[in-house]
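Only a single protein chain was left out; the remaining protein chains are all shown in position.
Now for chain A:
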Amino acid sequence: MAALDRVKVLVLGDSGVGKSSLVHLLCQNQVLGNPSWTVGCSVDVRIHDYKEGTPEEKTYYIELWDVGGSVGSATSVKSTRAVFYNSLNGIILVHDLTNKKSSQNLYRWSLEALNRDVAPTGVLVTNGDYDREQFADNQIPLLVIGTKLDQIPETKKHEVLTRTAFLAEDFNAEEINLDCTNPRYLAAGSSNAVKLSRFFDKVIEKRYFLKDGNQIPGFSERKRFGGGTLKSLHYD
């Protein structure tokens, strides 16, 4: 197979929400048997058919970068993490449906990742508060995924799901709620799988296609040995 074009998607969230299990499920179509602490960053690759079923179908690599850590870490740890945030094309925000704090921390996670990007629009750094307009303006597609759906008792399900719907609205993003130990949530044809596919399509579109539908000549694998900083290239 010839070298395919690639996009980079970050997977962010608090420790223990299930990012590694999620990435393993998305890429290997299997449940992760022995989850353990992620030190640094672990990457996995998913092959995605853009515009599946249409004549313009094309295959892309989607790199899922799962960055571990806590949002309240020291500044030095944050600067170390920041090296992974370069040239990202999409963000998946993962939170634990049984833990309210992990949902609240998503705002801080998204600000941390978006501040690293040298975006033309320029995301303002406020004192950590979010602003809905920032996210409306944001060029990078977001997706909110809630995990551990099976651990919520039936009585509380409605309340939890309304809360997460508000959360996704704040980010101007779609949301998926699932249980990472059960592959049937992402079975082909289910609404979750459709949302996921739509998200990846959107990421690919933003990266490779101009607004009028023409394709940007793809960058095949090219290692970047930038002298000082590793700047990303943007096409609007």
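Simple rule for what comes next: contacts are C-beta pairs under 8 Å (C-beta built on N, C-alpha and C of every residue); 3 or more make two chains touch, one makes a residue touch a chain; residues count from 1.
Everything that follows uses one rule, which is that contacts and distances are computed from a predicted model.
Peer 1: Please identify the absent chain by the protein name in its UniProt record; candidates are "Proteasome subunit beta type", "Ribosome biogenesis protein NOP53", "FAD-dependent oxidoreductase domain-containing protein 1" or "GPHR regulator".
Peer 2: Its record in UniProt gives the absent chain the protein name "GPHR regulator".
Peer 1: Please pick, from A:15, A:162 or A:182, the residue that touches the omitted chain in the full complex.
Peer 2: Within the whole complex, the residue contacting the unshown chain is A:15.
Peer 1: Would you write out the residues of chain A that touch the absent chain, in ascending order?
Peer 2: Residues of chain A in touch with the missing chain: 1, 4, 14-16, 27, 39-47, 61, 63, 70, 72, 74-77, 79-80, 83-84, 96, 98-101, 105, 221, 223-225, 228, 230.
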